[in-house]
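The structure that follows is given in the form of structure tokens.
All protein chains but one are shown at their positions in the complex.
We call the chains A and B, going by the order they appear; numbering starts again at 1 in every chain.
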Amino acid sequence: MSGKKAPFPLFKDGKRHDGRGPMDLRPIEMEVGILHNADGSARVKMGRTEVIAAAYGPREPPMKAMVLPDRAVIRFRYHMAPYSTDDRKSPAPSRREIELSKVIREALEATILTHLFPRTVIDVFAEVIQADGGTRTAAITAASLALADAGIPMRGLIAGVAVGKVDGQLVLDIDQVEDEYGEADMPVAAIVGLKKIVLLQLNGVLKPEEFPKALSMAWEGLKKIYEMERKVLGSKYKGV
Amino acid sequence: MSITPFNIPIVPKLKKETIYSLAKRGSRIDKRKLDQFREIKITLGAAGKAHGSALVELGHTKVLAGVKIEPGKPFPDTPDQGVLNVSAEFLPIASSEFEPGPPDENAIEVARVVDRALRESQAIDLEKLVIIPGDKVWVVWVDINVLDHDGNLFDASMLAAMAALMDAKIPQHEVLEDGSVKIIGPPVEPLPVRKKVVSVTIGALGNVFLVDPSLEEEAVLDARIVFSFDNEGNLVGLQKSGPGWVDWDRSLIAFNIAKNKYVEPLRALEEAFKVHS
Partner (left out) sequence: MSVASERRGFALPGDPIASNVNVDPRSYLYVYKIDDTIYAAVPCMYEIVDNTLKVIPLEGVYVPRPGDIVIGLVINFVITHWQVDINSPYIGILHASNVLGRPYNPAKDELREYLEIGDYIVARIDSFDRTRDPVLDIRGKDLGRITEGKIIEIKPSRVPKVIGKKKSMLNIIKNDTNCDIVVGANGRIWVKCPNKDLEDIVALAIKLIEREAFLPGLTEKVRTLIANEKHERGLL
């Protein structure tokens, strides 16, 4: 949200600036097992936003002090490559990356069955290769796929999507233009199979009656993203 | 990188069971009702040299926010707007769990949640903070300091920041020939505050929701959601904070509770300024 007015209409005649309808997701690509070393890995692309995630573990902690006696410790980093944005972003962690690393780790804490692996560490890393809106939701989707690819036990796959508001209209899966010039950006992520919210934020303004509407739009989007996740994981075991 | 905290004190299972069974019966360990805020006390001008300040006491939680206003450069893409910066520090005096050092992810999260709510609601009219368009504007620094941690640092920090901003006055100034800004007297003109913003933090524990969780309650919650509202009832911020989940359908119940409750911190804010003037 920059508070600035867009130089073109963001919603006109039922269509968004890129021609999508309000409930249309951007074209999505998903792949797992793309990295050789990582125990699990995935690439998620939503429109022009692209994220690669990798999972390592459960494994021995790098430091003896970094253990919990009854569960695994999770380490998660959300990081943007310097070339992922329009203006080069310094590789040093920004306050935004620190906050997003926290909220996404907390989302993963809700799904990973950490008590099955006491005194170990589970590492998950997400790298934003190209940022065009919805990077944290693409990151959490990719992280979830990487965890499944690694066989790290989870309560269920997580899907993430951002609902926005442009020219007064609620829209699903906002891109950078809609994020920058729109009135609201609400990222949501959930363990879809159990219908539990694990990440929820709002940047912007919603009228109180718009919140329930935005949530149900998000749910429709999450169900579709979840089906894609299941398909891409299932295709790995075709012959089974 | 964010890491599961591994040095927090163990919560005795007995305590968690007590809190949950009390909650199922509509009660809490400090005898509050499930949707009841602790007593809110706001003291304005608590930091004498700040341009605006407020000490908020929410039960035993104490947060002091101070505002400093200085001349500075605008951001290049908003040359006709002042600048608002919000940061927070969890001071080591506040809790045995806080280590001295730069703000950690928890303090950064609180600062950014407060910042977003103030910014997106346009609580401060930044366009009225221009001194020389494109060159010199007022930069408003809001620094939030947690002095005593007994839970719900989000709501206490939001309230302290908002009260400090409402208390703040811009230094008297004069623009010299060379374009520099000289402070010529004590602050007189109030900061242009357009909206009042408050937040309501709701903790989820099983099937129960607790408003304004205390420290002991926070330690056993499944998750928390911070709902920020402006004085017109618009939703200007959301943050699910903490590990754990919130049931999708039940999140709307939490929202409705918050919608009914935000008037309480808002009223406390307005009361503080009635007395003051």
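Going forward, a contact is a pair of C-beta atoms (placed from the backbone, for glycine too) under 8 Å apart; a residue touches a chain by one contact, two chains touch by 3 or more.
Computed from a prediction, not measured in an experiment: that's the story for all the values here.
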Chains still shown that are in contact with the chain withheld from the display: A
Residue of A:Glu50, A:Glu97 or A:Asp149 touching the missing chain in the full complex: A:Asp149
From A:Pro9, A:Pro82 or A:Gly234, residue that would touch the chain that is not displayed: A:Gly234
Subunit A residues touching the omitted chain (full complex): 39-40, 57-60, 69, 113, 116-120, 148-157, 191-194, 230, 233-234, 236-240
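Operating definition for what follows: only the chains that are shown with their structure count from here on.
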Centre distance in Å when subunit A and subunit B are each reduced to the mean of their C-alpha atoms: 26
Complex contact set, residues of subunit A against subunit B: 1-4, 65-68, 73-77, 93, 95-96, 98-99, 101-106, 109-110, 114, 184, 186, 190-191, 194-208, 210-212, 215, 219
Of all residues in subunit B, those that touch subunit A in their complex: 1-4, 6, 77-78, 105-106, 108-109, 111-112, 116, 119-122, 223, 225, 230, 233-249, 251-252, 255, 259
